[in-house]
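See below for the structure under consideration.
A single protein chain has been omitted from the complex, and every remaining protein chain is retained in its original position.
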Amino acid sequence: MSLKAKDINESTPWRDMTLGCAIFEPMTSAAVNTGNWRTMKPSFIEEKCKQCLLCVPVCPDCAIPVKEGKRTDFDFFFCKGCGICYKVCPFDAIEFKKDDKREV
Amino acid sequence: MSYNLKEEVQKAERFSGGHRMCAGCGSPVAVRSVLRALKPEDKAVVCSATSCLEVSTFLYPYTAWKDSFIHSAFENAAATISGAETAYNVLKKRGKIDETYKFIAFGGDGGTYDIGFQSLSGAMERGHDMVYVCYDNEAYMNTGIQRSSSTPHFSDTTTSPAGTVIPGKKQVKKDLTKVIAAHNVPYVAQTTFIGNFKDISEKAHKAIYTPGPAFLNVMAPCPRGWRYPAEDLMEITKAAVETCVWPLFEVIDGKWILNYTPKKKLPVEEYLKKQGRFSHMFKKGNEWMIEAYQAEVDRKWEDLLFNCSRA
Partner (left out) sequence: MGIRERLSGNEAIAIALKQINPDVMGAFPITPSTEIPQYFSQYVANGEVDTEFIAVESEHSAMSTCIGASAAGARAVTATSSAGLALMWELLSVAASARLPITLACVNRALTGPININCDHSDSMGARDTGWIQLYSESNQEAYDNMLQAMRIGENSKVMLPVMVCQDGFITSHAIENIELLETEKVKAFVGEYNPENYMLKKENPMSVGAYATAAYYMEAKRAQAQAMIDAKEVILKVAAEFEKVTGRKYGLFEEYMMDDAEEAIVAIGSTAGTAKEAVNMMRKEGRKVGLIKLRVFRPFPMKELAAALSHVKAAAVLDKAESFSACGGPLFAEVRSALYDCGTRPLMVNYIYGLGGRDVMVENILYVFESLKEIAAAGKAGETYRYLGVRE
């Protein structure tokens, strides 16, 4: 009986893997923490943010969520710390520093 | 229907984080932009050629895709999506499905300009209702930065190294957008990431919703292969456009339309100097390379202006 993607791992026996290694659910990569790749980390300075939203589309990792038309804080589970958003912000509302690895 | 960034970015994401693309990669930025152009009520089938995008976005059991996705091989994204599109037509005709699906293929420049060229040409010629998006990072990046026919003149890659005898890639970049325009498909466009993403978003929308084959060539910089700090993505694309290295244009039913003319056309140095793959061109004695590069950019720009000037 094949398992859901979240239950498949390197101990899964062959009978429990999905047919042809296909996946029958959307966006199962949402379970993968790519935030632990970071060496640099952005921070959101909300007071300076004019919600121009120019940072949202430049993120390769969908790490700037938008709720009700406004950008919210970074999704650090995915953010790889590339800094494109930091460079693009016209209002210095994003700072970019070495990741001190204290939070997840 | 004028472009509104706020409206666009409120659409539900059809592409998830947790993929394994390099930090700062231009390819997923292209993917997100293109998928955002889909109407939320429409479904899609996405095909990716073997490439950075494919191996990083569908690494078993993790798929970054919300829509159905298929990868079969390196050189056949266009043919594979043709098959899916044809299946859609016949199953709809036979009353087995009733939703609207759009068919989008992604390939890197390797899988599009070179090994994938034949199947792309075939699919365009047959008239399938599909979009082929080339995310052009100007080399075979997935295998470690080897030259493709899309690699610019003089660019340093592992199979066209800037050595003491041969100064990087010997040939100029192939003009694939022009070649696909010559296939007389309804919509062809060259684009990249600029400002509020209006250019790529509107072009993606037109590509998807124009019936028949459409081709989008997206400059998608690669921080590793092009050797620039990952955070500079938007500076690189802006420089490409302002120097006319990568002009923004469309060919709609054979009519060439220039979308952007720089107020001040910058010299190519402004683009080349930002990237390590061109750094040897700035060595003393190599001025002729920059001159040759500039001459080629100017020639192509004039050629484009001519095409766009025709009624």
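In order of appearance the chains are A and B, and numbering begins at 1 in each one.
By definition in this document, a contact is a pair of C-beta atoms (placed from the backbone, for glycine too) under 8 Å apart; a residue touches a chain by one contact, two chains touch by 3 or more.
These figures come from a predicted structure and were not determined experimentally.
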{"item": "Among B:23, B:45, B:104 or B:230, the residue in touch with the chain that has been omitted", "value": "B:45"}
{"item": "Per the touch definition above, residue among B:5, B:97, B:258 or B:292 touching the missing chain", "value": "B:97"}
{"item": "Where the unshown chain meets subunit A, residue by residue", "value": "10, 12-15, 17, 19-26"}
{"item": "Absent chain, residues of subunit B that touch it", "value": "43, 45, 47, 54-55, 58-61, 63, 65-73, 75-76, 79-91, 93-94, 96-97, 99, 101, 118-119, 121-122, 125-126"}
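By our rule, only the chains that are shown with their structure count from here on.
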{"item": "Distance between chain centroids, defined by C-alpha means - subunit A, subunit B (Å)", "value": "23"}
{"item": "Complex interface listing, subunit A residues touching subunit B", "value": "5, 8, 18, 21, 23, 25-34, 37-38, 53-54, 56-63, 66, 69, 75, 77-78, 80-84, 86-88, 96"}
{"item": "Residues on subunit B engaged by subunit A in the complex (per definition of touch)", "value": "5-6, 8-10, 13, 15-29, 32-33, 36, 57-67, 193, 195-197, 223, 229-235"}
